[in-house]
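For this view, one protein chain was removed and the others were kept in their places.
After this line comes subunit A, so read on.
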Amino acid sequence: MALSVPAIMRTTAARLSALYFLLFAICAVLLVFYMTSLSARMLTAQTQETINDEVLGLARAYQRGGLPVLVRVVEARSRQPGANLYLIADTNGQILTGNVQSLEPGVIETEGWTTRPFSYRRFGEGELERQRNPASDQNEMQSSESEVQVEGEKGHNAIALVLRLPNQMIMLVGRDLGEPERFRAVIRRALMLALGMMGLGGLLIWFFVGRAALKRIDSVSEASRRIMGGDLSGRLPVTGAGDEFDRLSENLNSMLARIATLNEGLKQVSDNIAHDLKTPLTRLRNRAEATLSGKQKTTDYRQALEGTIAESDQLIKTFNAILMISRLEAGYSSESTSRVDLAASVRDVVELYEPVAEEAGVTLETSMQDAFVVEGNRELIGQALSNIVDNAIKYSTDSTAEPTVRVALDRVGREVRLSVSDNGQGIPDDADRARATERFVRLEKSRSQPGSGLGLSLAKAIMKFHSGRLDLLPGDPGLSVVMSFPEPEDH
């Protein structure tokens, strides 16, 4: 909690808490206002009803015995504890009887319901001894003119019905509004309390829930800072709760893993380029140096330069292969694929290599039935297959029997398999076989053969691009290289 207030307000959790608090408070205030006005209206209606009842009772008394009975009833009722307000005044507004000592001027001048609550003062407030003395009542009444004008600040509020009796005297029946006002005060207190509690609740929620979320976000940004600092093996924390934060962390982690793989690949490529291109470059330089140093004939220069060109071409080829593998591994758009007939590819490549095989004394056989159509890139498939056939021809020459390379196309389960098998020595060691498709790996006995060591890696990258596999299986004898393509969906 060492954060300063502006810093706290910058956090999402605090902002959200504040926003929720504000919205909640507005809603609560509106609700309370609605409720109080509604209940105040209800209470007013109730009060008016009570007054109406009173007036009815008084009217009956007046009918029974005229003004004296009315005055008696009024006086009797006035003395009851918690009595309503009663007042009878003469035509000039002089109070004759009742329990009202003074009231706001003008109230009794208009007949009917008072339009708004008015303030008044009852007899006996602060002067209890005079309350029961009708004589002093009379005295007070005399001096009430001035009192009426100075309406007391300590007076109560009431509503009343003002009537004119048949003899033109004025009668007022009213009811104190103390009850609805107390009710309003209670509601107001409750509102203040509720708002206070809500504020406290908001703070608590922010403290426990918001801060927990905040903490996790902080740990994620902390971890990403570490990773950006160079620790690419670092991962974001996953709590195992399976919530949004975990999902976010998991996704970011798999992104990091992908980046790490690509980065690793890049590093490997640059290492391999450095290692594998250094040798031919050094050879190139040495050849040029040696040619320059001795006394040479023109034909020697020509020969050296031609050798240089041949060597450069080989370098360019190697370079292109490296670039191609990297690009394939980085992933291509599927734009470059179409329907490819594997059988046609096999025929093309076998036909391309047939003279080479014949020259090397290798029999090149094919075994396939009808057309096998897969989704892919004809160019890439042709290149992969030609690399594999090229290898097979080279390595079948050490066969004990008659060297043979067999290209077979078949459907196994939901895969289309294109296999190239030779009957040479093969790669007996499982680990060696697994390593053979790695970049620049040239197994011991292949060192004497020309090649960049990229042929099988390129084929593997091409198969990965086709969502397929490249497997090296031990033959009997020899080696079988299998390209497995997923069957196209609508087949």
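Following the convention adopted for this analysis, a residue touches a chain if its C-beta (ideal position, glycine included) is under 8 Å from a C-beta of that chain, and two chains touch if they have at least 3 such contacts; residues count from 1.
FYI, contacts and distances are computed from a predicted model.
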Undepicted complex member, UniProt protein name, chosen from "Branched-chain amino acid ABC transporter permease", "Two-component system OmpR family response regulator", "YeeE/YedE family protein" or "Cytochrome c oxidase subunit 2": "Two-component system OmpR family response regulator"
Residue of A:Glu351, A:Glu365 or A:Asp429 touching the missing chain in the full complex: A:Glu351
Contact residue for the chain not shown (choose from A:Ser312, A:Ser367 or A:Ser467): A:Ser312
Residue among A:Asn320, A:Thr363 or A:Ser467 that touches the chain left out of view: A:Asn320
Per the touch definition above, residue among A:Glu109, A:Glu289 or A:Glu359 touching the missing chain: A:Glu359
Touch residues of subunit A, complete complex, unshown partner: 302, 305-306, 309-310, 312-313, 316-317, 319-321, 323-324, 327, 332-333, 335-336, 348, 351-353, 355-356, 359, 377, 379-380, 382-383, 386-387, 390-391, 393-394, 450-452, 455
